[in-house]
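Encoded as structure tokens, here's the structure I'll be asking about.
Only a single protein chain was left out; the remaining protein chains are all shown in position.
Letters A, B and C mark the chains as written, and numbering starts fresh at 1 in each.
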Amino acid sequence: MSPPLLELNNIGITFGGLTALEGVNTQVSAGQIKAIIGPNGAGKTTLFNIISGIYTPTVGEVTLNGEIINGQEVSGLSPHHISEKGITRTFQTIRLFEGMTVLENVMVGQHQKTNAGFFAAAFRLPSALQEEQRIEEKAMALLEQFDLADRAQEVATDLPFGLQRRVEITRALATEPKIILLDEPAAGLNNTEGHELMTFIRKIRDSGVTVLLVEHDMEVVMGLVDEVLVLEYGRPIADDVPTAVQSNPEVIRAYLGDE
Amino acid sequence: MKVNTFFKQTLAIVILIAVVSGALYLGNQKNFGWPQYTQLALEGLRGGAIYALIALGIVTIYNVTGIINFAQGGFAMLGAMLAVSVNNAQQLSEMGVGLRLVLAFFVAVSLTTLVGLLIERLAIYPARNAEPLTQIIITVGVFIVMQGVAFLIWGSDQYTLPAFTTLEVRDMPIRFSGILIKAQSFWIWGTVAIVMVLLYYFFEKTMWGKALRACAINRQAARLMGISPNRMSALSFALAAALGAIGGFVLGPATRPSYDMGLTLGLKGFVAAIMGGLVNAPAAVLGGILLGMIENLGAGITKAGIKDIFAFIILIFVLLFRPDGILSKRETVEKV
Amino acid sequence: MALLTLNNVNTFYGQIQALKDVTLEVNAGEIVALVGANGAGKTTLLNTISGLLPAKSGTIQFDNQSLNQKSAAQIVKAGISHVPEHRQVFGDMTVHDNLLLGAYQRYRKVGMKKVEADIDWVYNIFPRLKERREQFSRTMSGGEQQMLAIGRGMMARPKLMLFDEPSLGLAPLIVKDLFEVISNLRSEGMTILLVEQNARAALRLADRGYVLETGSVELEGEAEALLSDDRVQKAYLGG
Partner (left out) sequence: MLKSLREKNLGILALIIAVFFVGWLEQVEPGGVGITELTFGIFTFNTVVRIGILTIVVVGLNILVGYAGQVSLGQAAFYGIGAYVSAVFTVQAKALGIPEAIASAWIWPWFLMLLGVLITGGFTWLIGRPILRLKGHYLGMATLGLGIMIFILFRENFAIKPSTVIITGGLDGLPDVPRLSIGSYELWPLHRYFYLVWFFAVSAIIIGRNVVNSRVGRAMRAIHGSEIAAEVMGVDTAKFKLQALVMSTMMASLAGSLYAHFQAAVSPTPFDFVASLELVVMSATGGVGTIWGAPLGVTIILGLGEFLRANLHFLGAGSEVEPIVFGLILILIMIFMPEGIAKQITKLFNRRKSNQQTPEVSA
């Protein structure tokens, strides 16, 4: 059997003596949609920050296709290196680039796929112009694919909230990732937008990108994902298919309190 | 990360050793002995005490409002110049010098405090939600206006204030085995010490002081206590203005006050505040004192003209190696 | 009679609508629990009541006066004390100073003597705080900090207290103590609006409850009835 696409081995991290995560082990196979859930302060976003290389874990390591991409021994890697290797993400609070159009936002996602330097840009060398043309087409194609093409020239941060979410995800997809991390993609969306989002995420998976998401909206989680990892106080308490997690007494206790 | 920290620490130590040995070498070239070094350090301590006062004002405002106040040096200038005006006033020539100085002190401090309050209400409050860079530029604008008005009132002359001990322009030097200290230095140290004690009392024992601290620690929780951040912002500017004015007043006799004395003082105050990590008042005081001594020693062993450069060398080193201040123990965690 | 009434309140965080047409009541002398999953808008609701976040539309009535357009300070003065989430004690200040600041909006009116007497009242309820009166509050355990946050809220001598997830991050035994304290506060004549993620514990304590889901009230009723209602679990874990 081939190794899982993404593997977390005994991840732990402490901040100033406080343990935020401890003993987190999990695997994500290619083509899956997997969710991380848990009560407030369980360490879900911290885990995302580790996978995307923003934090280095105190113990343990993250591997992608069997290669260690984050951990104490490879601590020099910045998030942009990890993005290059094929992991990208979105954020809990949308971080679209201010003042840039939807198209330009998505074109930034193509950054690694291009290499025009400073001088090529300053003097509009033909190579740079061709490259611009290429990634503009590529970005437009992505926008078409995810029904955003008619918004391409609008300033991204002026769009309605639900669309901003989708632009942010499309931008991340423009990096051509193997795996995309979505941090609370449904937060702040109404029911219609929530359902649209579920369709959208399935579309992403069908296009060959593995999805790992943090989500509170249980309707989204249960209706969408293949597996759920449940964290409580930085420790995993369940890692299973949704129906099993839903009836897991530990999980119910974590959410609702003792019987 | 670990390798990085180790490298940084080693580099810092190597630089420190290089600087100290370089300084000693240069000192030797000039045949410096302990008396000279002590003399330089003590003279530096005088400036350092003033920097400490200015840094305290900057730290207070920063803690409460998050604004770096470029006009802080202007408060010191205003304190000194207002004192000069009172002292030189024709109408008061009947009065004894000592009494006049006491009056000058109260006029300088209260008027400057009022100016601080006005600045906060008119220039800072309307932009309280603006970007930090915008706010910084506003305080720069305030400083330019203050300096411009000062030039209008006092011209470009350098004035004098009588020394507090002799009540004359010429101060009394005090000798200790080869070291010479002006009596005004003791007034400066004494005043700064008293101000520190009063500030401590204010922040620790009064409800206003506690409310200011609460606002600095957690603005939202402070609001839930019924503390208004807007009022605290005004209070912090008033307090900072008073601190600056006191500094300018006691420094007056030791320098020649003029309309443009604020810039350098303000900048040195920043360096001191940043040495303290911008939020830590006692560390800022220590920063001010250290800064005064280092720059004076540095100028002594090299050239007097480049005295100011040391402050900024220190500034850059502190920012690069100890961005949380010289006393900080924690490692900065990058926030997302 | 209703002490606090919210009518069709809508609140936004930037562009996100965090509360949608929320209508609820708290009667004098009640404990009302407000439960719901992460991100349901519970904290936003409390922040809207206490004036930290302005409501975009709708009315908030408290004790026969409107709270719309009132500043946080005025709302404290009107008699609402908000014990915020994550405790938010002033860490670099002593326990005693934290309590003093709790009386900030009224110390000039009632005088320091009365304030000190109130502090003794709080110390009586939380003897642990008295032991630690000169200690910096950040050096205390989570449970002690929560007690301090509550004591600090009590120092405003409010008619209504808002609690935001007081059980968060505390061991079950301490949570039990805490809930007992909250229940005792009611016997002292205070009205309580309690936000909890821990739905079962909160509903056991409360008279009535509201279940919030993505910014709107999905369910309301007697606490007893809600406890046995399957739809509550659904609101948390989906159906």
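In this text, a contact is a pair of C-beta atoms (placed from the backbone, for glycine too) under 8 Å apart; a residue touches a chain by one contact, two chains touch by 3 or more.
In this text the structure is predicted, and so the values were computed from the model without any measurement.
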| item | value |
| --- | --- |
| Displayed chains contacted by the hidden chain, counting the whole assembly | A, B |
| Listed residues B:Val19, B:Met95 or B:Ile309, member touching the removed chain | B:Ile309 |
| Touching the absent chain when the full complex is considered, from B:Ala41, B:Val97, B:Ala123 or B:Leu327 | B:Ala123 |
| Residues from chain B at the interface with the omitted partner, ascending | 68, 123, 126-127, 130-134, 136-138, 140-145, 147-149, 151-152, 263, 267, 270-271, 274, 278, 303, 305-306, 308-309, 311-313, 315-316, 319-320, 323, 336 |
| Contact set of chain A toward the excluded chain (per top definition) | 52-54, 78-80, 82-84, 88-89, 91, 95-100, 103-104, 107-109, 111-112, 114, 116-118, 120-124, 128, 131-132, 135-136, 171-172, 174-175 |
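Note that only the chains that are shown with their structure count from here on.
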| item | value |
| --- | --- |
| Label of the chain whose CA centroid is most distant from the centroid of chain C | B |
| Centre-of-Cα separation between chain C and chain B, whole angstrom | 43 |
| Gap in Å, rounded to a whole number, between the CA centres of chain B and chain A | 48 |
| Distance from the mean Cα position of chain C to that of chain A, given in whole angstrom | 35 |
| Shared interface positions of chain A, touching two or more other chains | none |
| Where chain C touches two or more other chains at once, by residue number | none |
| Residues of chain B defined as touching chain C within the complex | 207, 210-211, 213-214, 217-218, 220-228 |
| Chain C-facing residues of chain A, complex | 39-41, 160-161, 164, 184, 187-188, 190-191, 216-219, 221-223, 233, 246, 251-252, 255-259 |
| Residues on chain C engaged by chain B in the complex (per definition of touch) | 50-52, 71-73, 76-77, 81-82, 84, 88-93, 97, 100-102, 104-105, 107, 152-153, 156 |
